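Of the protein chains in this complex, all but one are displayed in their positions.
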Amino acid sequence: MSLLQEVWQAVKAIGTGMATVHKRVYEEPPTEFYPYVLPDLPPVSVQSLALVENEDGSERCIVCLQCERACPAQVITIERHRNPEGKGFLIDRFDIDLANCMYCAACVEACPVSSIVTIQDFEMSTYDLHTLKADIDFLHEQARRSRQWYSPKFGVEIRTEDGRIQKAPPEMQPGGLAELLKPAEEEVDS
Amino acid sequence: MELRMKQERLFDEDVYTVHPEDYRALCEKLKAEGYDFPRAISSVDMGYGLRVVLHLTRMSDLAKVEVRTDVPYDDPVVDSVTDLWPGVEWHEREAYDLMGIRFRGHPDLRRLLLEEHWEIHPLQKRYDTGGYPLPDWQPKDWPDPAPWEEPPPPEEPEEKAEGGEGE
Amino acid sequence: MSTISLEPVPGRTDEMVVNMGPQHPATHGVLRVVIGLEGERITRAVPHIGYLHRNHEKIEEARSYTQVIPYTDRMDYVSGTQNELPVVLAVEDLLGIEVPERAKQIRTIFFELFRIASHLVWMGTAMLDLGAITPFLYTFWDREIILGIVEKTAGARMLPNYYTLGGVRRDLHPDFFKDVADFLDHLERRMPDYEHLVLENPIVHARTKGVGVLPKERAIARGVSGPVLRASGVAYDVRKAFPYDAYPDVEFEIPTSPDGDTYARFWVRFQEIYQSCKIIRQLLEKTPKVGPYKGKAPARLRVSGERYRAVENSRGELGVYVVGDGTDKPYRIKHRGAAFGNLQVIPDLFIGAKFSDAIAILSSLDPVFGEIDR
Partner (left out) sequence: MSYIPIPEDKHFRIKRIGYDPGRSRPWLERLVYSLYVFAFWGFVVATYAGVPALFDWLGWDSGWGYVAMRATQVVMLFLLSAVIALMLILALRKYLGKVQERYGPMHYGPAGGIQTVFDALKLLGKEDFVPAAADWLTFRLAPAVTFVSSFAIFAVVPFASGWTLAETNVGLIYLIAVSTLSAYGVLLGGVSSGNKWALIGALRAGAQMVSYEIPLALVFLAVAVWSGSLSLGEIVDSQMGVWNVVPLFIPFVLYVIASLAELKHIPFDFPEAESELIAGYNVEYSGMSFAFFFLAEFVELFLLPALIVVFFFGGWHGPLFGLEPGTLAAGALQSLYFTIKTAVWVWVFLWIRATLPRYRDDQLMEFAWKAMIPLALFGLVLAAYMRLIWR
């Protein structure tokens, strides 16, 4: 009798498994149609690096070499010279080897002026590895083409239609929960 | 037999620093005390020699212990404890592979991670990185290894690290 | 890694030496086991590792402690932030950094999310090794949701580089609590399906019960840890034994099984998913929505002293031994891989088993070669 029960249990379990599998046929698959539809990436997503300029086109970077020092993979190369008129430094060379970069965003953490930022453009596939050695023009162009970027100091910033740079609303920010919760508390208080 | 060793307490574990010749005897003693779970064997290049660090746990009361012993560069040999804890087999092979410490009595002391024909032990500080951007290494200011006295005074924890005698 | 140490025995024609790996589909990466086969029965087995060796430990000696953290991510690449925690804990111990309570809770939530993710990957790949393709795609879709939640807060999916000295790098995304609660609901709807497909399946029973038995004493002496040790009946869990972060404040059980066979390892991992769900649900209620997420860490690190810290990774005890020499770079940093310890039992379990059993046993050990070869 126990043998029959065992056989019945086995048949029942296999039947349940097959029913479990077949019921997916009637559900819509969660497939993303990537090449046709771009995925909706969160604004803090680290996909590539860019070098943001100010609204008037002047350089935001103050060439302090903090990012070069912070980089674990040592892919950032910066050369600079002292500004002959005024103070500070000017950039001679600002290269990031995006092929060796491991996208840990340590440089973005280190930047005191939020000049180097993370952006969401991930389509960097190429036939030639050397094209991934980004120079300053490339990094500027990356920033000009992107509509939003993230740095820990200023949070998520967006570029408006008329070219101005401003901080994104709190629901896009990491830690924006504090700002979102604040007015609610005030309402409760008043 | 009196073991040449020092004992200290670091955070939540007992640390024994032991003469390499007494390493095996101490391990047997610890095994008899019920330390049954071998967690790892670490190896450190101390600048004056190589250090073997054995981490053990006792499953019954979760006591942790660390056994350290220092061996000289030119004769880095300690006794293997594979027969006491079979679990250290690969850890000893890794220490041999990357640091160059040889374990006497290990059943299968081959290179574990690197290829067999390699002749260098990359975790030693004098290892030439071949131009890879590593900072130049200078010997750090570890205390010089004082030679073991015969027998060692039982209470003199004046120095943090004790090195191997010999050369 | 070495040359073949398993030469055919001269005069013995009934034994065939086959080379399983490093390009074998069921070796979860680049394991190579040289196997002596007598028909279908394994007579000898010699594992070779090291095909993914990068020498993390040497690289990390030239990096500062904050720069070490993203490198540790690359060890056990299936369980993301779990690798960062031992280094962070050891350095926090040595420097005496205070971690805010909320930061600890956030770390623990991420830790358990990645445990679920890792066990889901294990479930899919183990069933793939047993021949069923379908659970693989189901579990990877569920893991995808976890990775999406992680990406929203930490910025990256698999290798987030999220923990830092004194807490975590960023505050949580506004949707975090809702997303995690939704995911847990979704997972609890899906878990019965996985039980039907994996645990209750009679073919899985036939393949795994009584196969690859690891006795309790042997398991302890071999230094295995994690689900493999707990399936042998030892209730050793670093989360309970040496609690860290927010684990002292939450209630959970350590699932153990006295059998020690492959099925017990399957079963223990399933129960761990349920326990992780329980932990995360408790923490979601406890964690304040707003608060500090990072303690004060000194800008210039001067770490001296030595410290071994371990955490309970999804594969077992993941430890790190940090030797500081008073600078901001580790003098020596040694990683004790959980799967590295577990993989040593291959000769114990393989010899005498059938070749098909070897595949099932290997999948139940759940090795990840980023961590084993380091």
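General remarks:
Here the chain labels run A, B and C in written order, and each chain numbers its own residues starting at 1.
As a working rule, a residue touches a chain if its C-beta (ideal position, glycine included) is under 8 Å from a C-beta of that chain, and two chains touch if they have at least 3 such contacts.
Note that the structure is a prediction, hence the values are computed from the model and not measured.
Partners of the chain left out, restricted to shown chains and counted across the full complex, are A, C. Residue C:128 is the one among C:30, C:128 or C:323 that touches the chain missing from this view.
Contact between subunit A and the unshown chain involves residues 14, 17-18, 20-22, 24-25, 27-31, 33, 35-38, 123, 130-131, 133-135, 137-138, 141. Listed by residue number, the positions of subunit C touching the unshown chain are 16, 18, 24-26, 37, 40, 127-134, 137-138, 141, 197, 201, 203-204, 206-207, 354-357, 359.
Heads up, the rule we're going with is that only the chains that are shown with their structure count from here on.
Contact topology of the protein chains: linear, an open path with no closing contact. Per-chain CA centroids place subunit B at a distance of 27 Å from subunit C.
Looking at subunit C, no residue sits in touch with two or more other chains. Within subunit B, residues 133 each touch two or more of the remaining chains. Those residues of subunit A whose C-beta lies close enough to touch subunit C in the complex are 9-10, 13-14, 16-17, 20-21, 30, 41-42, 44-46, 70-72, 102-106, 109, 118, 150, 152, 170-171, 173-178, 180-181. Here subunit B touches subunit C in the complex through residues 10-13, 36-40, 42-45, 53, 55, 59, 62, 64, 66, 85-91, 98, 110-116, 122-123, 127, 129, 133-135, 140-142, going by the rule given at the top.
Residues of subunit C that touch subunit A in their complex: 63, 66-71, 73-74, 134, 141, 151-156, 159, 161, 169-174, 176, 193, 196-197, 200-203, 289-290, 293.
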